[in-house]
Structure formats: structure tokens, C-alpha cells
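With one protein chain removed, the remaining protein chains of the complex are shown where they sit.
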Amino acid sequence: MFTFFELPKASTIAASIDHLYDFVYWVSFVSFVGIVVACLYFIFRYHRSRSDPNKTPYIEGHHLSEIIISIILFIVVMIIFAWGWIDYKKIITTPLKPLEINITGKQWLWETEYQNGRRLTNELVVPLGQPVKLVMTSSDVLHSFFIPNFRLKQDVIPNQYTFLSFTAIKRGDHPVFCAEYCGTAHSKMLATVKVMEPVDYQKWQQEWEFKQRGGTPLEEVGASLFASKGCIACHTATDQKLVGPGMQGIYDHDVELVDGSKIKVDENYLRESLMEPQAKIVKGFAPVMPTFKGTLTDQEVGDLISYIKSLEK
Amino acid sequence: MAHAEHAHANYLEAKKGIWSWLVTLDHKRIGVMYLWTTLFFFVVGGLFSLGVRLELLKPGPLFQPDTYNKMFTMHGAIMVFLFIIPIIPAALGNFFLPIMIGAKDVAFPRLNLLSYYIFLVGSSLAVGALIAGGVDTGWTFYTPYSIRSASHVILITLGVFINGFSGILTGLNFMVTLHKLKAPGMTFFNMPLFLWSIYATAIIQVLATPVVGITTFLLILERVLKIGIFDPALGGDPILFQHFFWFYSHPAVYIMILPGMGIISEVVTVFSRKHIFGYKAVAYSSLAIAFISFLVWGHHMFVSGQSPLSNFLFSWLTMFVAVPTAIKVYNWTATLYRGSIVLATPMLYALSFLFMFTIGGVTGLFLAALSVDVHLHDTYFVVAHFHYTMMGGTVMGLLAGIHYWWPKMFGRMYPELWGKISCAFIFVGFNVTFLSQFILGKLGMPRRYHDYFPEYAGWNMVSSIGSLFIGIGFLIMFIYLFWSLKRGAKAPANPWDGKTLEWQISSPPIEHNFTKVPAIPASPYEYGVKG
Amino acid sequence: MSDHKHDHRKTYLNVWFILMALTVITVVAASINFGKINLFIAMAIASVKASLVILYFMHLKGDATLNQVVFLSAFGFLAVFVLLTLSDVIARPPVAPVVVTKIQGITGNQGVVMARLRNSTPEQIQKGKAIYMAQCATCHGENADGLGPAAVAFNPKPRDFKSGYWKLGGEPSRVYHTVENGMPGTPMPAFKGLTPEDRWAVVHFIRSFSPNTPADTRATLALIGLKPDGTPQSVSTEKVIPELPVDFIIEQIVKENP
Partner (left out) sequence: MSTHVIPHHFDNAEQAYQSSKLGFWLFLVSEILLFGGLFVAYIVFRSLYPDMFHEASGELNRIMGGFNTIVLICSSFTMAMGVNRVQHNDPKKAVMFLAITIAFAAIFMVIKYFEYSHKIHLGLLPAGFYHYDGITHPRAPLFFSLYFVMTGLHGVHVLVGMGLITWVLLRVKRGDFSNQYYTPVELVGLYWHLVDLIWIYLFPLMYLIG
């Protein structure tokens, strides 16, 4: 899992935290060695056997050196503080459009819940290189979701939500510990973060969704939606025109718009026509299509599009 | 003048029998009673720490998880509340504060005895909780687990609550004594630095301890009357408990370290026959540490769900503590310059204090920097940090103080050779034990784990072996200290040629300390040739 | 006993009178709604009353400066405690949970899946073993005897499948139902995250240990939506209702070609 002194840097923030760690390490090392060498030298040089106890100088102090030491130290600690705050800001600012996952800590296991309702215990699967935001709560006592390879942890509090965002940059399994004492099996409350390629992640989710739908392929779901959401009132599944164009073979072909411009019927066009139908009207059709924003979830829009794609010539 | 002192028997022989000890008003006897009581709790706490290290010797369960949790909780609670907070102020402070300012006794002797008995009642409640089955919430008693836990939380929190009042009354007693009972000619600026650190400690005791009183009181009410202000199930806020707890507990770690620093100022000057380097700087930095200690408690809660604004403020304020601490360490090191150094056991402990407390201090910087603390919080890095400051700092200071003042307290010299041997064991054992824990912490091993990944096994074994050496070191120390009580060499009045007032009177001192008003030296460290 | 030459009784009387007056004022002021600053008025009046008591009744006025510094420093440290704690409480970022949209399978053939998987098959048990080791072993133990590492802390103890005792019944559908919905009031969670196939596989793996495995009954089959004879309910042909306002379409068509 790691070498004798070094943890893998498995998240974007890990490197900068390690840099600050090294900076503070070397500042401490220098000041520590300075004091120890001074002490050892003084002990050796001014040992009783080498310096007469009654002839030691009467030195009351030296304010200047104290002030200088204080100022230097104050500057160094302010640098450490500022650097720490800048990196901390990166840790707590939520990335744009992250993959949001619910985490629930309960006495001695972690439950993850994805947006599509998929639930896992003691397992968190995330895509590589994409920002993830964990929204976490606990159902009994304090816990803390700690991923050492990401250098991140966040306490988990009952009846309150805390969040932790990261972007994983190293594939494979990363252990998760519970870092806030929570009772008997506190040390058994372990989980793993499995980081996959985004493509594998999509496949992993879609397989599950596929099974969750009781084994029917996307197209079939799209067909049932096409019927139940009322598309059949104006469109046919063949190329025969009704109020709107027939859907067969429409995918990936150019159509001419009312204003004369030509565009290709791709996923974005289909998605846009569902959400804002008036935006691009094909020549020869009335702008009568109602918007489906709000009535169709993203999931259903995706199913419909894959159904339309399946209606090849 | 010497034979006049023989007419007055010393405080140990002045009155005989248990009853004379139980109702004594003599600050020296009360100091000695505190010393033996707290050292007893140190042994109890130490045995628990050996149990913890035994469990962590190898991966895989040795004790039941619950037993382990009770062991580290009792180790923490007994060491903090029953040993390291009371010992230096109450034992050594009680004994030497009146003598060092030329007074006959503390301002309120009866209150002093009452504080000792309050301490006894509180501690027996804590030991009662231990015997009844122990507590498994960690010494921090974080809610809501401390509300849900079936272990004897009420007993131990009641003990801590009562102990708090003993701390407040001792602090109050010392502040009044220092203000009102100084011998004529003794001012705040020619009294020993040990008293400055006791003064700063007393300020913290009087101002911070009531808040742990109210925290434990509310925790007891939480369990008994279900008031729900810390219980999320009833709408309360567990982070508020952490604020309450740490508002006391961070100043409390300065109650622990400041007296240790005071002793180091005494020992380093005497054994290098040099005036302290920068008296005012060291004195004022004690007060500065006492004041800043009230502003920084939030750095224990960086990842607890505290607001980023709080994290910003607390991280920033925590950085200020580094400055006075660094001045003190710099001044002690500078005191050695052009001195005439004797490496007797007290000096060895003082130098190992310098060595270890510096490591403790600088590792605090890692934990004060916000982003690094997100990684290191609640890992073994934190455990190593506070053991370096508490044990490397306060206990080394305590051992320096005990050996430095042993001849004065009991009229017997400790065996010098055995002193050095036990110091070597403790020094080596301590560093082996806790340096490896820094690495464990950096590798992300969380605290309070009774079982861990095989990858952590190597360093944990090293740490457990080190803890054995510490155990041996302390065993040797206790043996020769008890041995010296009866058969140690007779101690002269001033074995180390110290200049502070306690070395002007006989060892052990007579019951009323001084036969006549003592001659106050121009400064407590009158060494060296002027000009 | 130096400073007690002149008589304080007169001042006590005046102070007492002012305090009574201020009490009445603060009660009256509270009943009038000044909005937000009501609190500050009440606190201001209370502070005036408090300082009167401190200065005159407690004689802090004219007392040794040390006593004054000591007493007032208490309020300073209290203010630090209040302000820094408030800096946390009022500035905590609000965090809302993630909205989860459940995927609805086509209910029609759910029954088909149930019927197909209800009877145990060897490869189902094999598949169940892997899932069991991942999800259930921490409590129920590697060899299904209820002595997993985390079991130590629980009471009631996790089920020992070798004992043959089933609290909620050992029929396949019953065990399936228990795995899916958990046992409220005990640490057994609801494993909703498993897909039907995985859940059935685990059920068969668990029951392979138990000496007492009763067959499904009418009641248990109904639990998982199957008819008494074990076949799925009739495949649901829910009526397809176009959600578009039909009159809207007709009106459009009429308008287009009158």
C-alpha cells in the first residue's frame, strides 16, 4: 500500500499538502538541529571541568537577539499559516458540477448512496480525474471519513450534513478509516475507495441500472416512455409524418431549419428539442411541440434518445 | 545560627502520627501528600499505557476491543486529570512557593487542606469508575457517544467536576500568596521564575477550570435529565460540546507545561552557574502563553465541521503561541553559554526537556497549519505531538524538579549514578516510542485503534518496545527514590549551591520555614562576575 | 478598615431606587416591539443595573485596583469564549443532502425475475458466497455462525445460520424480504442496494447452511408479489394514457388547415 515513509499521492490536493508538510518539516528540522547543536556545544565547551564555576560572566540577557528571533519566527509561522489557509480553501471549495454521493456513517460501517439510488456498504466507487463531492451524515454517533491516500478527512455528525470534495488521480483501491472515536468496533469501521476509469465507471453504473430495471434494455424503456409520455400523439416510430416528423432514421441526418440553416440531428439537438422545442424548428413543421422540462428526468431523456437512436432505417 | 535551627525540629519530625499528617495545615506536608497521591496515579496511568502498547505490539486482537477502549480512556483520564495537571503546582508548588518568597505558609492554609481533600474525593470517584468497570469514551468524553455509552461516564465526570474545584482553589490560593505574602524586599521581578510560571498557571486554573466544571455538569445532566443541548437526537449540537470541552482543555495543556518550564528555568541556571538569560523575557512569555492559551482552542476542531471562518481565526491565533515558547527555549539555551555546566541528574532531565519539548513544539506547527491538519488530525501524529509536549515537556520538568529538590524535601540525597541510568532509559525509551508514532501518523494510522493494517505493524512494534524501556526507567527511579528516603546520604542545606531562598534554610526545612526574616538576594540567580 | 469613615447608607438607598426603576423600565421596554434592537436595549439596561450593583453594593469602586482588574478580566475572557464560539456557529456553510432519483424498473416483469430466481441453483449459491463474504461476513462471520468481528458489540447477536432458528421465518421469500428490508430495532440494516439477482444468490447461500429450510407458503409468496402457485402476477399492461392535452392538438390541427 505504501513505502516505509511515504503515502501515495492519490488526489489532486495530496501533493500540495505534502509540500507544506515538507516545508514545515525542514523549518522544524533546522530550528531543532540549531538548538541541539548549540546545547551540545555549550555542554562540551563550558563543562564544569573546563570552566571555573566562580568566573562565569553575569549576562542578564540580550533583548535585541530575542526580538530578532521572535520576528523571524513570527514571519515563518505566518507563512505556514497563509500557505495552510490557501490549501484549505482549495479543499473546502466545491468543484463545478461534481459527482455527488451521499455517505452515511453508522456504528461501524459506511453506506454510500449514488444519485441513481444505488447503495453500497463499505465501498465507494468513483471515476478517475472527475471531481466528487461526498455529502455525509451519521445515524448515531460522531464518525470521521478519512482517506489517507487523499490526505483528506471530514467528521460526520448525526442530524447534520458535512461535505468533503476531492478528485482522485490514482486508480485502484484506497483504504478509508474512521478517524473519530465511535465505540467498540471503531477500528473495524473500514471501507475502500475504488477509483476506476470514467468509461469503466459509466459501464459499472449502467450495468447496475440495466439490472435494476429488471433486465430490459434502454431501448425498450425508451419505447415505453415514447408511448406513456405522449410522443405518439404527434410522432410515429416510422418515417411517416404526423404533426411532427417521423422518428425512424432521423438520428445522425441533416435537417433544414426554418431559417434555412442545416444542422445534424445529434444527441444535443434531440435533448434541446425536448427541453426548448421552439429553439430550432425544422422547415415544414408548426412550432406546436410543448416543452418536457420538468416532466422528464435526465434519466428518461437519455432513455428516449437511445430509443430514437435505435430506430435505424 | 545553625544550632538555633536544630532547636526547631524539621517539618517531618515536628509532629508524629497519621493524624498529624491528615489535619496538617503546613504547606510542605500538604505538598508531600499531593506528591505521593499524584505519583500513585502516575503509576496507575502508566500501567494502562503499557497495556495499550502491549495490545498494539502486533496486529490482531489481544484484548477485547472494549477492554482496549477502556484502557486508553483510563490512561488518558487518569494521566490528565489526576496526575499531570495537579502534580507540579500542587506538589512542588505548594512545598516551595511560600519558602521561595520568604513566607511562613500559603495565604489560606485551611483552604489548601480542603483543596487536597476535594482532590481526594474527586480522584476516588474516578478510581471508583475504574473499579466499577471503566469508561470507554476517550478522555475527551465527546458527545453523543459519551451520552450513549453504557460505561461509567457519570462517575468519572463527577470526579473530574469535583477535581476542578481543587484546581481552582489551589490556583486562587497561590495567586493571593504571590500578591500578598512576599517577604519585604521580594518583588515580582526578583522572585524565581518558577513562581512566575506558577502564577501564570494559577491564572489559567482560576479562569479555565470553571468551564470544565460546567461542561462535565452539563454532560451529567445530559445523561440524567436528557437536557439535549449536546445530544443531536434531541436537537443539540455535539460541536458545541467540543467548544466547551476544548475552551478548558487547551488552557489545561498550558497548566501542565508552564510549571514544567518554571522548573527548567531554575535547574538550568543553577547547574550552569549562570544568571538566567533574559529574566523579563522569560517571565513575560509565561504570562503571554497563559493569555494566548485562551484564544486557540479551535485547532482541535479543524475537521469537526467547524465553520471555515473559525478555522481561519483559530489557525491564525495558534501561530502566536509559537513566539513566546520559542523565546523561552532560546533563553534557556542561551543561559548555557559561557556557563560552568554540571551534568547532574536534574540537569540531564532539563536538557532532555529542551530536546524533547522542542520536538513537541515544532510538531505543533504541522497541526496548526490548516491543510496539513486535515490529513494529520486524529492520527498517531497528534498522539506523538502531545506526548512530546506533555511527557517530553512536563514530566521531564517534573523529574528535574523532583531530583533538584529531593534533598530539600526529604533531607536525603538520591543516588546520582542510578539517577543517570534511569534518565538514560527514559530518554531512549521515550524517543523510540514516540518518534515512530510520528511516522505512523504521517502514514495515516488513526488514533484509538486497537487493531491496524499489517503495513503499520513495523513501527508499532518499535513503539511498543520503546514503551518497555520507559517502564524500566521509571521502575528504577521509584526504587532508588524510595530507597533514598531511608538510606540515602544525608543532604546538606545547599547541595547545588542554589541562590534562591529555599537553599538558605535547613533540609528538610523547619515547620515555619524561617527562624528570622530571610535576606532577599538581589536576583534569584546571583551567579557570575559582574562587569 | 481604612475606608469606612463616611456612611454609605444614603448611596445604597439611591442605588436601590435606581435599580427598581430600571427593572420597571426594562419590563415596559420589552413589551414594546422595537424589532431587532429589543435584545440590545434589554442587555444595555441589565448591564447598567449590573454595574451599579458591582460598583456600589460590592464596593468595587474605590477597591484595590488589583481586585478591579481581576474581576473585569473575567468578563474579558468570557467575551473571548462567546465571540470565537459564535464565529463557528453563525458561519457554518449550509449543506443539503444529494437528491436521489430512484430508477423505476418496468414493474411488469419484476414478477418474472422473482419467479425465475426463487428456487435455489448451485451457481446461485456460488455467486451468493462472494456477495456474502463482502457484505455480511463482518457481522455474521465467515462460516455463517454469527460470530463476525463486529458481532461482539451487538445485542441481540447476529443470526447464526447454522442454528436453524429463523426469527422472521426461514422460507426463501421470507429470508429475501428480511435481507431487503432489514430487521428494524436491531443492527441488521436493509440491504436495498443489492440487485434482485444478488439478493436471491445470498438468500440461497445463507439457507444452504440451515438445517431448517421450510418451503414458501401462500403468505410468503405474496410478500414478493407472486401468486400462490409461484407464477408472477399477470404481466401488467398498464393503460397508456397520453399526457398531452388532446384538445390542444385538435385545436392546432384545425388552426393549420381550416
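Letters A, B and C name the chains as they come in the text, with residue numbers starting at 1 for each one.
To be clear about the criterion, a contact is a pair of C-beta atoms (placed from the backbone, for glycine too) under 8 Å apart; a residue touches a chain by one contact, two chains touch by 3 or more.
Computed from a predicted structure; not experimentally measured.
Peer 1: So which shown chains sit in contact with the chain we cannot see?
Peer 2: In the entire complex, chains touched by the missing one are B, C.
Peer 1: If the hidden chain were put back, which of C:A42, C:V95 or C:L147 would touch it?
Peer 2: Residue touching the chain left out of view: C:A42.
Peer 1: Pick out which of B:V211, B:V303, B:L348 or B:I520 touches the chain that's been left out of the picture.
Peer 2: Residue touching the absent chain, from the options given: B:V211.
Peer 1: In the complete complex, which positions of chain B touch the hidden chain?
Peer 2: Given the touch definition above, chain B has residues 98, 103-109, 111, 168, 171-173, 175-176, 179-181, 206-211, 213-215, 217-218, 221, 225-229, 231, 234-237, 240, 243-244, 512 touching the missing chain.
Peer 1: Counting contacts across the full complex, list the positions on chain C that touch the omitted chain.
Peer 2: On the chain C side, contact with the omitted chain comes from 1-2, 4, 7-9, 12-13, 15-16, 19-20, 23, 26-27, 30, 33, 38-39, 42-43, 45-46, 49-50, 53-54, 56-58, 63-64, 66-67, 70-71, 73-75, 77-78, 81-82, 85-86, 89-90.
As a convention for this text, only the chains that are shown with their structure count from here on.
Peer 1: Work through the pairs of chains, note which ones touch, and then classify the graph as line, ring, star, complete or other.
Peer 2: complete
Peer 1: Which of the two pairs, A-B or A-C, is linked by more C-beta contacts?
Peer 2: A-B
Peer 1: When the centre of a chain is set as the mean of its C-alpha atoms, what distance in Å lies between chain B and chain C?
Peer 2: 41
Peer 1: Using mean CA coordinates as chain centres, what's the chain A-chain B distance in Å?
Peer 2: Each chain reduced to its C-alpha mean, chain A and chain B end up 44 Å apart.
Peer 1: Centroid of chain A to centroid of chain C, CA atoms only: how many Å?
Peer 2: 23
Peer 1: If a residue has to touch 2 or more other chains to count, which residues of chain C qualify?
Peer 2: 152-153
Peer 1: So which stretches of chain A touch two or more other chains?
Peer 2: Expected reply: 160, 162, 183-185, 188.
Peer 1: Inside the complex, what are the residues of chain B that reach chain A?
Peer 2: Answer in residue numbers: 65-66, 69, 136-138, 142, 144-145, 148-149, 232-233, 235, 237-239, 272-281, 303-305, 308, 311-312, 315-316, 319, 322-323, 326-327, 329-331, 333-334, 336-343, 351, 354-355, 358-359, 362-363, 365-366, 368-375, 377-379, 439, 442-444, 446-453, 455, 458, 497, 527-531.
Peer 1: For the complex, give me every residue of chain C touching chain A.
Peer 2: For this pair, the touching residues of chain C are 95-106, 109-110, 112-113, 134-135, 138, 149-150, 152-153, 187, 189, 191-193, 195-197, 240-244, 246, 248-249, 252-253, 256.
Peer 1: Which stretch or stretches of chain A touch chain C in the complex?
Peer 2: 100-102, 106-109, 111, 113-123, 135, 137, 160-163, 183-185, 188, 208-209, 211-216, 220-221, 224, 227-230, 232-234, 243, 286, 288, 290, 295, 297, 299
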